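In this view, the complex is presented without one of its protein chains, the others remaining in place.
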Amino acid sequence: MPLTPEQQAEIESERATPRQTLRAVSPGMEARLYTAHPVLDHGFVRVIDYMGDDAAICQAARVSYGKGTRSVQNDEGLIRYLMRHWHSTPFEMCEVKFHVKLPVFVARQWIRHRTANVNEYSARYSILDREFYIPRAEHLAAQSTQNNQGRGEVLQGAEAQRVLDLLREDAMRSYDHYESMLSQDGQQGLARELARMNLPANIYTQWYWKVDLHNLLHFLRLRADSHAQYEIRAYADLMCEIVADWVPAAFAAFRDYRMDAVSLSAQGAEALRRRLAGQVVTQENSGMGAREWREFVEAWGE
Amino acid sequence: MPLTPEQQAEIESERATPRQTLRAVSPGMEARLYTAHPVLDHGFVRVIDYMGDDAAICQAARVSYGKGTRSVQNDEGLIRYLMRHWHSTPFEMCEVKFHVKLPVFVARQWIRHRTANVNEYSARYSILDREFYIPRAEHLAAQSTQNNQGRGEVLQGAEAQRVLDLLREDAMRSYDHYESMLSQDGQQGLARELARMNLPANIYTQWYWKVDLHNLLHFLRLRADSHAQYEIRAYADLMCEIVADWVPAAFAAFRDYRMDAVSLSAQGAEALRRRLAGQVVTQENSGMGAREWREFVEAWGE
Amino acid sequence: MPLTPEQQAEIESERATPRQTLRAVSPGMEARLYTAHPVLDHGFVRVIDYMGDDAAICQAARVSYGKGTRSVQNDEGLIRYLMRHWHSTPFEMCEVKFHVKLPVFVARQWIRHRTANVNEYSARYSILDREFYIPRAEHLAAQSTQNNQGRGEVLQGAEAQRVLDLLREDAMRSYDHYESMLSQDGQQGLARELARMNLPANIYTQWYWKVDLHNLLHFLRLRADSHAQYEIRAYADLMCEIVADWVPAAFAAFRDYRMDAVSLSAQGAEALRRRLAGQVVTQENSGMGAREWREFVEAWGE
Partner (left out) sequence: MPLTPEQQAEIESERATPRQTLRAVSPGMEARLYTAHPVLDHGFVRVIDYMGDDAAICQAARVSYGKGTRSVQNDEGLIRYLMRHWHSTPFEMCEVKFHVKLPVFVARQWIRHRTANVNEYSARYSILDREFYIPRAEHLAAQSTQNNQGRGEVLQGAEAQRVLDLLREDAMRSYDHYESMLSQDGQQGLARELARMNLPANIYTQWYWKVDLHNLLHFLRLRADSHAQYEIRAYADLMCEIVADWVPAAFAAFRDYRMDAVSLSAQGAEALRRRLAGQVVTQENSGMGAREWREFVEAWGE
């Protein structure tokens, strides 16, 4: 992740000057602030600002005058209760702002989450850097043969090499042509907003992304998940670590009641009840379709 | 505005203990934090937390690594440019959280602004306090004779007195009956979620309300306006003062390009162009309807 | 539910004149259009318009050129797959617009669902009707002794009668005073926007409420639920019947994967796995708190 010395200096200068505030402070998050945490080959996630902590969730739930903390234990119990019963509004009372550098094809998935604020680096206004995502060998996966939307085994040998060569060469050539179209050396130079259309989807972009904790957790639930594409999951996994440092009690509740939770359909719940009563449940007598039954057996055994 | 001594103590305890942070700090807002600023007879607005300052708006607009400040002058110019050209996303990068106490009929108007986060004191769960909004004599206005949605002159003498008496007596009686229905003294006691239905719309409620700066300014533009009902305008006017302390450059730009700005229809702009060229414009040759012409003349003279 | 003869005539006139359209048509919803379905003592729900049907969900999921229907069976399977895997965007492609008449305290809960469009009858502009919600005897519940937010047993005898008398008398008196404050007979007459503050929360209001199917189902999941207050559940239950007529396949999937589904926490899922393996699980060795364990035992037995 190639920050320039100037950028690194700017980050260090911000980390060097603590100020006084009367607001809620999360020590775990202060330790993260501004630092560029690397993701993929050239990407990063930086926390730019945050609002609130675990106690702020309880304070809002109680609409209280003071800190809202009776005791840490009390707060944890309340947070678990709120999460378990889908009382989402108190979690919306915390907010976080990230600076993210990410490939365009990841950005296109990410932006589908609409309940957030975004400022993206403008390729109409500015010139993009020559930085492209090239997968590491272990992430160069074949098309899944079972799932149209998934990955199969890792590519091997000559095929893997050929893919990497094509990705690298096409990226470099596209960028060379981008630069030569923009060039005002002996010619007018194509408008930036047009020249950018030559750049492939693995080029890196950057944005500021601000979101409340409830919507961030919803994003993480979908993207820090085995069904998500590896490249966006890499960002989501890192952001899970950051959230765990920021609001430890809320993140623990999220893990237990969302990430590691299991949702049973009406038919699935009935099947488990019958099994617990000693009955044998088959697809035929379960009321489930073939595909759902397969998913059920994967989770709960035959 | 009757805070209990306990509540006042909680507020003072929060104001007493500054902490260290690396985040952006707004000195004007730190001075406001937690204090209950009175509105109407029993209401208040308290700032509970905030994120960002004027520099954070520029930092996001530039998607920058550091503070984003080149110079205060530069930042002011950029903020004015963003506001003038409706580039709203950088203003969404600041956030603020208020604790507000307000009459229910004001809350019902307020909640229509949907792009905010809210936690309201629950009358299903808790018992409401005996606090009602009773207008001051100078706000006891007659129905407007020109505008179905507006107020006319202030009521006088016996009529004013009769209105105040009715409002006070009905509020007290409703609350007495609320308490007697809830009472478990010698009876079961009606459920809170039912008993509350007896309470009139001038009873006070409370909520935590969190919103980004762009949406807050939109709210203030509509509610700190002469067409807004006085009772909600009282809140909006106070919040304008708070925002001016928080992000002075953004608020100045908002005042010049939104609050004190004038929007001319296609026909209105054409009429002004013709007047500037020395022509006489009448409703007939203006292309405006009667009502729009009246509004035009009010603003620009005959 | 007292529609005036004029209102009834307007509804019948709209139902009398079918027109031609090329759009998707849902026969079950056409049969519902405009009719005022009664709820509570004076409320109703009317479907004013709708967009899309079950096939439209599949059409959007496939981003297709034609109807998107291969076969009804295929469509049902796809809809169940989308619901099971939380692919919510295709469900957002259907939309519905309701006209609802409801008590103000119900409206205040309802409006907390922000992802909808609302036009409410304005008490600043117009005069409200003399219509109040008075619960039927079987809904006059005591405060729950176990759950601060719930109802206990039904009130009996003199206590019930006293509550009903208070609710009725206070409503009538408040409305009498509302009228007398508004009156311009021998006096100026108080502004409507002020006079309304005297009216209690069981007065009826009306609004147009428009929402997409995904957000409507989310609303119904929370409000057609045993934890919701009876009075809003009455609306949600009726709307479930309407949705079942509109998009039968989507509603069946919603019932199986949301309404009648069971969510297991990480600890709950582990407890079931151990039980299925023949082990005895207690609160102590389950990793659950007391409250969560109680909820678990209620659902799955000791």
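Each chain carries a letter (A, B and C) given by its place in the written order, and its residues are counted from 1.
The working rule: a residue touches a chain if its C-beta (ideal position, glycine included) is under 8 Å from a C-beta of that chain, and two chains touch if they have at least 3 such contacts.
Owing to the predicted nature of the structure, the values given are computational and were not obtained by experimental measurement.
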* Taking the full complex into account, find the residue in B:Val25, B:Ile134, B:Leu222 or B:Ala244 that is in contact with the omitted chain. => B:Leu222
* Contact residue for the chain not shown (choose from A:Leu33, A:Leu199, A:Leu216 or A:Ala253) -> A:Leu199
* Structure fact -> From C:Phe105, C:Phe132, C:Tyr175 or C:Trp207, the answer for touching the chain not displayed is C:Trp207
* Structure fact -> Only one of C:Pro2, C:Gly66 or C:Gly157 touches the unshown chain, namely C:Gly66
* Asked: Since one chain has been left out of the picture, which residues of chain B touch it in the full complex?
  -> 77, 80-81, 84-86, 89, 112, 222, 227, 255-257, 259-269, 272-273, 275-276, 289, 291-292, 295, 300-301
* Asked: In terms of residues, what is the contact footprint of the unshown chain on chain C?
  -> 3, 7, 10-11, 13-15, 17-25, 30, 33-34, 48-52, 56, 59-61, 63-67, 89-90, 92-93, 95, 97, 99, 117-121, 206-208, 210, 212
* Asked: What is the set of chain A residues that contact the non-displayed chain in the whole complex?
  -> 103-105, 108, 111-112, 114-115, 118, 120, 122, 124-126, 133, 135, 140-144, 148-153, 155-156, 159, 162-163, 166-167, 170, 173-174, 177, 180-182, 184, 187-194, 196-202, 229
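Note that only the chains that are shown with their structure count from here on.
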* Same-residue or different-residue interface between chain A and chain C, half as cut-off -> same
* Superposition rotation for chain B onto chain C, Cα-based, multiple of 5° -> 180
* Structure fact -> CA centroids of chain A and chain B: separation to the nearest Å works out as 35
* Chain centre separation (chain B, chain C; CA means) in Å -> 29
* Structure fact -> Chain-centre distance (mean CA atoms) for chain A and chain C, in whole Å, is 33
* **Of all residues in chain B, the ones touching two or more other chains** => 118, 120
